[in-house]
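Have a look at this one before I ask anything.
In this view, the complex is presented without one of its protein chains, the others remaining in place.
On to chain A.
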Amino acid sequence: MSTITLTLKESPSVPLETEVITPDTVADLSRSEIAALTVYHGKRVCRLDDFFDIDGEKSEHIEIHGDLHRVRMIGKGMSRGSLSITGNVGMHLGAQMSGGTITVNGNASDWIGAEMTGGLIRIHGNGGGQIGAAYRGSLAGMRNGTILVDGTAGLEVGMRMKRGTIVIGKTVRDFAGLQMKGGTIVMLSGAEIRTGAWMNRGTIISCQPTQVMPTFAYSGAYNPTFVNVYAKHLTQYGIDLPYKVSAGTYSRYAGDMGVSGKGELLVWNPV
């Protein structure tokens, strides 16, 4: 399998917008055509090879190396292929993507997979805020797809998401599932405060005790069948979601009663 390797020459002084780095754009391009792709360094129009050493051509598989924390919009709108990133990466990674896979060995900044409609994003480090969220003003965040973050996550994870799955390994900050409309957020290590504020529908699962807002109503303890299915589905990513009756139960809280109250927060209580 051929790959295209991009190596950042040096970290740009102001943010570099590289929405051209997607398998869709480069799949049929020669090395020189890839080098000539347009990127925006602040307001300046530049070429991709002004910032990256490029190796390989005509492939749907891209590897990127370097300190990319000021490189934004990588994989924006991609629909196929794979992106493998080694290093910390900037905002809007995989935003609005509809398919393909992004893997990051490092941390990723805010707006990972914002408004995505399909595909898989896996971050082995920490994630920023607004993961899978709706952009400001927009009615809906991610509509499908999967985002897995091994480390921590920032504010407003899954804000206004409509469908799809987000799994966060370590602690999630405030307002996870803000104004959520559907889909599932799994917080393996719980969250800080105001989880599920304003949520209309959807499910938030916390595997650790977490603060529950006063507008959520306790509605029983049980082991929902769908969690079994979910747990088995997540096993393929090495994620261990508890579901066995012998191991414990989930407390269900219905909310946010400040709005429709059709959402749910499930908090795991081990035996």
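Here is the rule we go by: a residue touches a chain if its C-beta (ideal position, glycine included) is under 8 Å from a C-beta of that chain, and two chains touch if they have at least 3 such contacts; residues count from 1.
Convention: contacts and distances are computed from a predicted model.
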item: Undepicted complex member, UniProt protein name, chosen from "PaaI family thioesterase", "Circularly permuted ATP-grasp type 2 domain-containing protein", "Formyltransferase/hydrolase complex Fhc subunit A" or "Amino acid ABC transporter permease"; value: "Formyltransferase/hydrolase complex Fhc subunit A"
item: Among A:S138, A:Q208 or A:N269, the residue in touch with the chain that has been omitted; value: A:S138
item: Touching residues on chain A - with respect to the absent chain; value: 43, 45, 134-139
